[in-house]
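Some chains omitted; the rest stay in position.
As written, the chains take the letters A, B and C, and residue 1 is the first residue of each chain.
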Amino acid sequence: MTKAKRRLPRKPIISIVRQNGRLNVQGINKWYYYWRDPYHLLITMPWSWFLGIVASGYILLNSLFALAYLLQPGSIANARPGNFWDAFFFSIQTMATIGYGVMNPQTDYANVLVAIESWVGLLGVAMGTGIAFARFSRPTARVVFSRVAVVTAYDEIPTLMFRVANKRRNQIIEAQIRVVLVRDEMNAEGQFMRRLYDLPLVRANNPIFILSWTVMHPIDEYSPFYGATLADLEAAETMLVVTLTGIDETVSQMIHARHTYIASEMLWHHRFADILFQKSDGQRYIDYNHFHEVMP
Amino acid sequence: MTKAKRRLPRKPIISIVRQNGRLNVQGINKWYYYWRDPYHLLITMPWSWFLGIVASGYILLNSLFALAYLLQPGSIANARPGNFWDAFFFSIQTMATIGYGVMNPQTDYANVLVAIESWVGLLGVAMGTGIAFARFSRPTARVVFSRVAVVTAYDEIPTLMFRVANKRRNQIIEAQIRVVLVRDEMNAEGQFMRRLYDLPLVRANNPIFILSWTVMHPIDEYSPFYGATLADLEAAETMLVVTLTGIDETVSQMIHARHTYIASEMLWHHRFADILFQKSDGQRYIDYNHFHEVMP
Amino acid sequence: MTKAKRRLPRKPIISIVRQNGRLNVQGINKWYYYWRDPYHLLITMPWSWFLGIVASGYILLNSLFALAYLLQPGSIANARPGNFWDAFFFSIQTMATIGYGVMNPQTDYANVLVAIESWVGLLGVAMGTGIAFARFSRPTARVVFSRVAVVTAYDEIPTLMFRVANKRRNQIIEAQIRVVLVRDEMNAEGQFMRRLYDLPLVRANNPIFILSWTVMHPIDEYSPFYGATLADLEAAETMLVVTLTGIDETVSQMIHARHTYIASEMLWHHRFADILFQKSDGQRYIDYNHFHEVMP
């Protein structure tokens, strides 16, 4: 328990903005906020920026070494004395460990610089290429959530449903869905708070999530939706937060996806169009073109 | 929540084909479907393809640089002017950071190309070798499931059983098995759906899964199998989906295996042959030759 | 089960020191205790030490090879015979795989040394840069716990509360908090023991932990705090151990944080200042300047 742990977040005031009926935290999750977590910064920035930064760093570092070689005229054989570019290209040949040898260190001073540069180069290359690979291999989920959730009768119980589809052609092992209802509440002491409630699901896990999964929450007397009207839900800024986690079959790593439904995206007395059909020869097929379709 | 998340899967119609009594999703899990996930693609393709792609990329990249060196005649010392192969071999010596130095950059143009090539080479080599190592070290389970499941009396309760064996000579830590019954159902509203039911097991986890494990589901009045006939099971396209997950003792990484049993692979009133025997000197041994054997 | 597993810890007597009312284990978690776990040692030491060790190792290894090259006079072309620095710089050029070629191995003895050095260099560089990258990419949580916990009425039930804020601008997926009360107890046999009790929480997980989370434990008749006085708590050296675990959204790796509250850091009949405000235009904002503030 160091003092550091008690320090406040960097930007102590954060706005929560309403956009299209959604509450959004301003500036959250933008990669350029990570400046104090360089690894996160380098992982989340766009590829173009990342490659630009790596290239700039490479040029900058070689320029610094070039200037250092120039400090002692004649330190590099076959380099034009005082010529920055020759020193720069010699530095590149050294840091990248090419070492053609036409230009080569003539003096002890140059040799010491080469020793330092080789060491800096090895660590720097490891960092740059390590981050590049971490970016490339970062586990991600590619799932699609239906545009809306619907409430319709299922086995005579009004049931909240939404659909999830796996866009990859592999399985998500041990897929688990958690649905949390978030709404404004006032407690007995008159304090305002945003409260969270877990919604019980008919199935919260799916061992065979390859194609499509209809997630269902029965609205019985234990559900926080029981007896609620659309006006209630909107007044309390109600939203559903859906979290999907699982293990990617191919890379055996944890993946996750998240989606929110706000009150106006839950359609009462609607149901989803079928996506599972049967051909005349009895063969089944799934037509994702109807994935987002709902009907009264 | 970006728009991208709402886009449909790439190929919106997917066939589910019946093969030997099994429902299979056509084309699922074929490596060449991953073209929009290049990392997954490169991880799952066969080694021969992977090595071929790496080699082709290496040749292509070096050819491009060779052509660039040729644009300025005389840019490379000791290379025959206008000779593609000399430029190509010089490019190889540069990208692989060998740098014999007999051929070497003569002009600023060539030196700038060398700087760019070294940078491209370092990133490219990191990607290629990183993926090669990720392929080689990918955690996999090597377990074998018995060819059929049987239903036999155990402690006077009819019990569904199947066997799993670990083919590796190490332990699977925290091995967990989940068995889900999948069958067609029609709800009260007349909608057809594929429903999943968890089957309760006598033991769902095994801290010492080294050799063989007999997984048992008692068919009591809470079991979805209770009172079902083989005809019922087949009509409803019933299948058991078995998922095994655990931690590989050696590499401390998550591993998983999956198996399905269809109705015709569940043998009623059969039992497994013993695989644990005792020698005359009291020493025990396991004979896997009887692993798949059943008897009435 | 080898004998090794039964060996005692290295330093069999460990002091537990009282500092500012906290019990601290002396010397725990200091990086220089890891000398028998070299990987842990290299991961946890300060960067300055790590870079120093890598540099020293690099210099030492090259010096050893330099001495070996010197054993045979004339083994390196263009090196002054018997000159340590020339041999040293040749070794650097070899280990870093630069190979300018002006100095080069003349004899079979030197060539064998080069073969060995290249092999040692490749493994050594992989170790050094691998650890450097592991240090850089180590997943860490950046969360801040409120300076004190308070006990105040919530929905008319006395409730223990503390706050946690995520200092990063990303989400912690599947954030989970566990609060354990630790206190001295004597059992019926008169034996003294430090016992642990889980405190039930209103919510122990939070799927949307971006900003701030108020963790609440209701002090009802099942709570170990029920009826306890401050004097009781202090006499029993009571402390709360809070553990937060979750998955970092950005790097998909497990992160964790820990905090302890001792008896004097739990304020009875106080409550936290609000941090969620509303502007005149209805827009909400969070002001972390009041994060640690309590009021009676």
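Rule of thumb we're sticking to: a residue touches a chain if its C-beta (ideal position, glycine included) is under 8 Å from a C-beta of that chain, and two chains touch if they have at least 3 such contacts.
If you're wondering where the values come from, they're calculated on a predicted model, not measured in any experiment.
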Chains shown: 3; total copies of the one sequence in the complete assembly of this file come to 4
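By our rule, only the chains that are shown with their structure count from here on.
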Closest to the centroid of all CA atoms, by its own CA mean, is chain A
Superposing the C-alpha atoms of chain A on chain C takes a rotation of how many degrees, nearest 5?
-> 90
Rounded Å distance between chain A and chain C, as computed from the means of their C-alpha atoms = 23
Chain centre separation (chain B, chain C; CA means) in Å | 33
Sites on chain B at which at least two other chains make contact | 97-101
Quick one: in the complex, what on chain B touches chain A?
-> 1, 5-10, 12-18, 23, 25, 27-30, 33-34, 37-40, 43-44, 77, 94, 97-101, 104-105, 108, 111, 114-115, 118-119, 121-123, 125-127, 130-131, 134, 138-139, 178, 180, 182, 187-189, 191-194, 196, 241, 243, 245, 253-256, 258
Chain B-facing residues of chain A, complex = 22, 54-55, 58, 62, 85, 89, 92-93, 96-102, 125, 128-130, 132-133, 136-137, 142-145, 147, 153-156, 165-171, 173-174, 203, 206-208, 210-211, 214, 247, 249-252, 257, 259-260, 276, 282-289, 291-292
Where on chain C is chain B touching in the complex?
-> 97-101
